[in-house]
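The complex appears here without one of its protein chains, the remainder shown in place.
Now for chain A:
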Amino acid sequence: MIENLVSRRNFLKGTALATAGLVLAVQLPDTVRRAVAAAGDQQSFVPNAFVKIDGDGITLIMPHTEIGQGIYTSSAMLMAEELELDLDQVKVEAAPPDISKYMDPILYDQATGGSTSTRSDWMRLREAGAAARIMLVEAAAEGWSVPPGECRVAQGVIYHDASGKSAAYIDIAPHAASRQVPKEIRLKEPSQFRLIGTKAKRIDTPAKVNGSLVYGIDTRLPGMGYATLVMAPVKGGRIARMDEAAAKAVRGVRDIVRMDDAVAVIGDHMWAAKQGVDALGVEWDHGPNSSVTNASIVMDMHEVSMKQGVVIRDQNDARSAIDKAKTKLDAIYHSPFLSHSPLEPLNCTLHIGDDNAVLWVGTQVPVRAQKAVADAIGVPPEKVTVNNQLMGGAFGRRLDVDSIEIAARLLKDIRYPVKVVWTREQDMTHDFYRPYYYDRVAAGLDDSGRLVGRTHRVTGSSVFARWAPAAFINGVDPDAVDCAAETPYDEAAVLADYVRHEPAGVTTSWWRGVGATHNVFVVESFVDEMAHATGQDPLEFRRRMLTKNPRGLGVLNVAAEKAGWGEMLPPGRGRGISLQFAFGSYLAHILDIEITSKRQIKLVRSVIAVDCGIVINPDTVRAQMEGGVLFGLGTAMFNEVTFTNGAVDQSNFDTYRILRINESPKVDVYQVESGEKPGGVGEAGTAAAAGALANAIFSATGKRIRSLPLSQAAV
């Protein structure tokens, strides 16, 4: 086996396939690598799963996928910091599917989601960079017969100043390949950071402004067919009849492939495929879910929410505390099903052989993607090559691999490469939706307006139970109650419980924050209700409950000052607060709105103060705050997915509106300096949106919004 690898490597050396050969080196255990080097082979330097230095230059392997959030830049910064490189000296490459090397230690999967990437990589990528640097310096020092401690590195060049010697990483790399990986790695102190904390330019964007970046949907291969599909409009439905002859008669149609619940037409281009699908005129047996409506789903949730669920937090008998309180409040909040609708519709390209397959796709979960194809066509996973592409958004949708599995099952007998692109309509009506949540909350406040007890029952689907059953323990979905059981506030008595309810005919999944995004809306709206019910200023009410939370108080104070809290607002204006500790970061959002003369809500200004610990790239943090809060505001204003006769009512951006530039507020982001370990930022802004909006509407109109999206009728 080892001999084969070595001879194959020698064969590949100097050929165009050499890069493919060198990737094998990543898989080789240290002992083998040393043996290979000792044999005098031209060696690539692969000290760990993240760094590769060879004739092609310096390549950093990205454990997390680039969805637009900027992680390629931040991850490269973490490694380049310790490698003493500038970002323009490195290339980056998506990690292949290999959970043993690229598992996200928070998600326990090779996955990009949950705003965990920087939290996961903060230590390991710096250590990977430092280990590589140490080995390279040691190799150089040995060659020069000088102590490694006398060497320094700048921009990938190792210097020994006393002797005037210097050598570039690329030249030293072959000599470093046989060295032991250092056992002790000392990382830089934050005061020594040269890249971390700077607004380094993003490395993925130049190709995105001239049309040259190849997203998954842009894959082109010789002889490739273009396919699109239509799937059962109701979950569990099946094809009743269709006119294959009519589809075949469409100019440019090559093949029609079908399953019980989906059919795809393959053509010379998407236009032929689309016309072919239309010509099929598929009629459906809708199956057991054809009577599902939104009203039936909500009625079911109302029923199950009456009974106590699995207790998540029970501290100091909150029910009794509320019973004895002077002011008592209770309310029901609704959060709708939501679609992801990344602007790049779901797609993948497959070239299936007799006992292997090659996949081109943008996925947040490459190992799952590989397995989906392998299982569908009946080959071992290692026979499926995954080419992971940059994504045109995902927002959690590409944490599932249903689109890849369906494509592989449809195409299993097709031996030429085929790109399957979902139309926007199929994408929106066959999404795995953010769950509908039905929240019952109650609170009691004493004579002085202090919160003495709070209860919160979350009723809704468990995404974890489907997506990662191992994390669904004793009926507790840790995400569903995130930010409901624990809040930023000092609380004397809390009872939080969770009622799992899986709605018929709907598959639910991750989104841009699920638990936090829905619960922060509920909790922060309800905190606002508490303040108003007791005649207190919403800011002061929150401040009084933050005596043990300096970071929470810190962001709240910054946001309040920058937003000008306390100033008189002109007539028609409203101002609302939302505060959260979510994804490991503290965030306060103060939103100004205006009710226009046409009784429309106009978003005026968002002020965000965020403390996400040590910041890798402040411009990326700002971008995620801006984009995240607009994503959340647009959703709260306009978006819900509803069902009629089991089928989704919304099918494109005319019926599922996305916030537009003319509807967007000004967004001002303030970053509170912190030496704490990094927190997540990708979803934080989104979670902070709806509560601030509902509270701003109350401030402007005196009307309390407890159901999203906002109905214009409400104002």
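Here is the rule we use: contacts are C-beta pairs under 8 Å (C-beta built on N, C-alpha and C of every residue); 3 or more make two chains touch, one makes a residue touch a chain; residues count from 1.
Methods note: contacts and distances are computed from a predicted model.
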> UniProt names the one chain left off this complex as which of "(2Fe-2S)-binding protein", "TonB-dependent receptor", "ABC transporter permease" or "Methionine biosynthesis protein MetW"?
Replying inline: "(2Fe-2S)-binding protein"
> Out of A:470, A:568 or A:661, which touches the unshown chain?
Replying inline: A:661
> Per the definition of touch given earlier, which of A:103, A:146 or A:213 contacts the omitted chain?
Replying inline: A:213
>> From the list A:63, A:393, A:460 or A:505, pick the residue that touches the absent chain.
In response: A:393
> Just one of A:96, A:156 or A:342 touches the chain that is missing; which is it?
Replying inline: A:342
> Which listed residue (A:44, A:69 or A:509) would be found touching the missing chain in the intact complex?
Replying inline: A:69
> So that we can see where the missing chain sits, which residues of chain A does it touch?
Replying inline: 67-70, 199, 201-202, 204-206, 208-215, 217-218, 220, 226, 251, 268-271, 341-345, 390-393, 395, 421, 423-425, 619, 623, 626-631, 634, 652-654, 658-662, 664, 666-667
